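Below you'll find the structure, written out as structure tokens, and then a few comments.
Here the complex is missing one protein chain, while the rest keep their positions.
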Amino acid sequence: MQFLYSGITSGSIYALVAIGFNIIYNTTGLINFAQGEFVVLGGMLMYTTLTMFGLNIFSAFLITFILMFLVGILFERVFLRYVRLKTEINLITVTIALAIILRGIAMMIWGRDSLAVPSYVEEKTVLLVGGSITSQSLVVIVVCFFTAIVLSTFFKYTKYGKAFRACHDDQVASTICGIDVNLIRMLSFAIASFLGALAGAIVAPITFVTYTDGVMSGLKGFSAAILGGLGSFWGGLFGGFLLGVIEGFFAFILPSGFKDAFAFIILLLILFVKPSGLFGKKKAVRV
Amino acid sequence: MVLVFTTVALADIKLGAIFSITGPASYLGLPEKQTLEMLVEELNKKNGINGEKIDLIIYDDKGEDAEARKKFLRLVQNDKVIAVIGPSRTGTSLAIKELAQEMGIPLISVAASKTIVYPVQKYIFKTPQSDEQAVEKIYDYLKKNGKKKIAIITSQDGFGDTGRNALIAEAKNYELEVVADERFKDTDKDMTSQLSKIAAKKPDAVICWGVGPAPAVIAKNYKQLNMNIPLFMSHGVASKKFIELAGAAADGIYLPAGRLVVVDKLPDSDKYKPILMAYKKSFEAKFNSHVSPFGGYAYDAFHLFKMAVEKAGKDKAKIADALQNVKGFVGVTGVFNMSKDDHNGLGKESFMMIRIKNGEWEIAE
Amino acid sequence: MKKLNLFYLSFLAIVIVLFYIFVDNQFYKSILIYIMINAINASMLNILFGYTGVISLGQAAFYGIGAYTTGILTVHFGCNPLLTILIGILIASFVAFLVGYPTLKLHGHYLAMATLGFGMILYIFFNEFSNYTGGPSGLVGIPKLSLFGFGLDNEDKFYVFISIYFFIFSILLELFDKSYMSYKLKFIKESEFASKSFGVNVSRVKLIVFVLVAAVTSLTGSIFAFYSGFISPVSFNLKYSIDIFIMATVGGLGSIVGGTLGATMLTAFPELITNFEDYEMIIYGTLLLIIIMFFPQGIAGIFKKFWGRYVKS
């Protein structure tokens, strides 16, 4: 049974990253390959504010989120707006390039070793049926659900939320209806960056943070987003947990070396059966 | 931070080095690079080897075979080095050892796997202990404490793979039964499912073979599942960094390690103490970060090179022969006794069994 | 059919020959060998993605299939080297067909994810079946290739072999680019709907291209195995798939010289800044950023503009 808890713990990490992917996809239709680096930066900033400056947890979180919010804005304002030919592939390759730069900067500032971040909640193990889960993992799971709820209500019911979704469906139409598309694009990157930082920050105590983590967390987050269906928050959440549990399950029944392989095999099978992911709506292709 | 020390005087002893300074194995490469730079700087102050300064050229192979091969050729062809120290990883060392042998360039690898120096080749040496020696140290300890069934959990990289092979092979000679053989990736975040599988098999001891952050995650998961079976780790985690990461979960972990980590606990009569203390003091003063066994491998490689050049001058073939005849060199990692059929020269005694007790190392012989 | 760009082909030939004569330093030769290997892989990805619009982030897997087939068959089974190349191509084509059939009906990000996942699965198999593949610590002792009694055991000899292979490959690329076939693929890329309406069996063509690209990538993998004599999974992981993707994009997607230009630049460039390890990633990323942001057609676009403005007109 322990694989379930281990699956949920890593699953909640994937879910948070997946939600970050979905925000940017929901408004700009892009896949941000630097999402993994946002997670790393979130963790690194928490390390700096908490251990280096010894601030209390609340102000540490605050500083980290403000900085990452600005990084997101800078990201979109400077890099994505001045791309001359704004094809999807060009913009995605820009995010790949930025991911490499961010990784280089992280290595420069925080060095090559993994950094430990003190846990925010008093470390104790919660015994459950047939296994156990740490208090820190519970925090991650709770924050994960909380974010999904907040975001889906924001996107479904608030005025701004609808504007975000309108931009994705048809940017031209949204502009005509008076939506400032540029502002929305900027905000979507800012929120995605904030979310990446949130994921990185609350996960750091469990997994430590190393400058090379970005690739793997980005990859797992992306597969979770695809698994759940691009664009849907609940899809991203469910996809993340499902991916985590699948990995945990295969680590349990198979020689654990193969767990990632089988997780990807499952992902491929789902894609073949339902090409738009479990919750994804089939994008109507105008003939 | 230009690395090419081209001093004006006739710097004609050209020494090359290849480490994994960036990429996944960068925590290996950096201390190695820093140690080598420090030693060359110190030696050049005392104007090098019999009057000739050393021109050190270091390249980064990013832990990739193709890069290691390119950088090796660059050192040999462009920079005309007479010997190469490194690479840091087993994979990259194996990628260039044939080339080094063909081109007659003495290569002193700082990677662990026995396959680098076995079968023995004239120009190929290595300074880290082999996994077999670390495994023997652990198995001796297990035998002494009457442990019969062991579980192993090893990382999916060069270090973990060779460790796993050694653990399984040596287990036969020590009549230990391997009841569980689990793997993990160094980017995995949670290994509780593997550990719970191990717990179900009720082993007498668990041995985790890996480097970097992942073993620290295993230590924490171990505590989370409160498995009270003794946990052994490899010499890969013998650094303050590991204790920092694992925190309280590191307590009670046994691991074989070079003397470097417990130098201040060694009795003064210990013949290693002076060298270790000197290295530790100068390294920590210069780079204000903890000294690590990986840096120690580079330390020994450099001194082996220095001795060989002092004896044999700059002829590559003679250097290789000189290296092969090094006897009783007391290095940081242990006592090196090279021979025709052992280009590593280290024995089991280069390891000490140590235990982590509330954040400090403690000798557990 | 369009006129062949003989100027480019002869320029290529001259550069390769001059380089052989005047540069006897094996390091620069090894750099050029890696450039050629990457150029072939990037050009094939360019045909798959730049021309036909089929994105794949798993090409390193086929590159690995070729290398490991050669490695395993020669080291464990003492197979004749040339035969292993052929077997590698057959296996890669079969795997490409098996994977391609269901995958190619996907599009965009989902296709990218499927191919990326496939690449990861192969990478993990290379790591896990260690009694054959040597696992993470790799496979040692792959024999040298010898053609018609002409042993390719040092950089110079191998350089000759691979530049012949690369030159023939470039000629075929040029022939392909100037034939109707390249139009057909571009039609598919821009509008599968229009192509289908005018008699193009889109799914079959995409599958054929996918298999062909996999076959050539596997062939190059086998050659890489013979060249380095040692292979380990690290060279066939996601990073390599992304690298050749970036080379094709920076070089110029949809232009036949894109792969080669991108590979030349991005393989040679890291060699220039080796003394700045810590900064290398930042410099590499910035260079990439500038090209993508301000030269969307890639380096080929720059040449074409330059070529169009000063030479043709």
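Lettered A, B and C in written order, each chain numbered from 1.
Quick note on the criterion: a contact is a pair of C-beta atoms (placed from the backbone, for glycine too) under 8 Å apart; a residue touches a chain by one contact, two chains touch by 3 or more.
Criterion: contacts and distances are computed from a predicted model.
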Complex member absent from the view - protein name from UniProt, among "ABC transporter ATP-binding protein", "Pyruvate synthase", "Formate dehydrogenase subunit alpha" or "phosphoenolpyruvate--glycerone phosphotransferase": "ABC transporter ATP-binding protein"
Hidden partner chain, touching residue among C:123, C:187 or C:227: C:187
Options C:117, C:136, C:254 or C:296, residue touching the unrepresented chain: C:254
Of C:97, C:161 or C:176, the residue in touch with the unshown chain: C:176
Selected from C:78, C:149 or C:199 as touching the chain missing from the view: C:199
Positions on chain C where the hidden chain makes contact: 1, 172, 175-176, 178-181, 183-184, 186-187, 189-191, 193-202, 254
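Simple rule for what comes next: only the chains that are shown with their structure count from here on.
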Topology of the chain contact graph, where touching chains are joined (line, ring, star, complete, other): complete
Between A-C and B-C, the pair joined by more C-beta contacts: A-C
Computed distance of Cα centres, chain C from chain B, in Å: 36
Interface hub residues of chain A, defined as touching at least two other chains: 107, 255, 257, 260
Touching two or more other chains - residues of chain C: 127-128, 278, 280-281
Partner chain B, residues of chain C touching it in the complex: 25-28, 30-31, 34, 127-128, 130, 135-138, 140, 154-155, 228-232, 234-235, 271, 274-275, 277-278, 280-281
Chain C partner contacts - residues on chain A that touch it in the complex: 25, 31, 79, 82-85, 87-90, 93-94, 96-101, 103-105, 107-108, 215, 219, 222-223, 226, 230, 255, 257-258, 260-261, 264-265, 267-268, 271-272, 275-277, 287
Contact set on chain C toward chain A in their complex: 55, 102-103, 105-110, 112-114, 116-118, 120-121, 124-125, 127-128, 193, 238-239, 242, 246, 249, 253, 278-282, 284-286, 288-289, 292-297
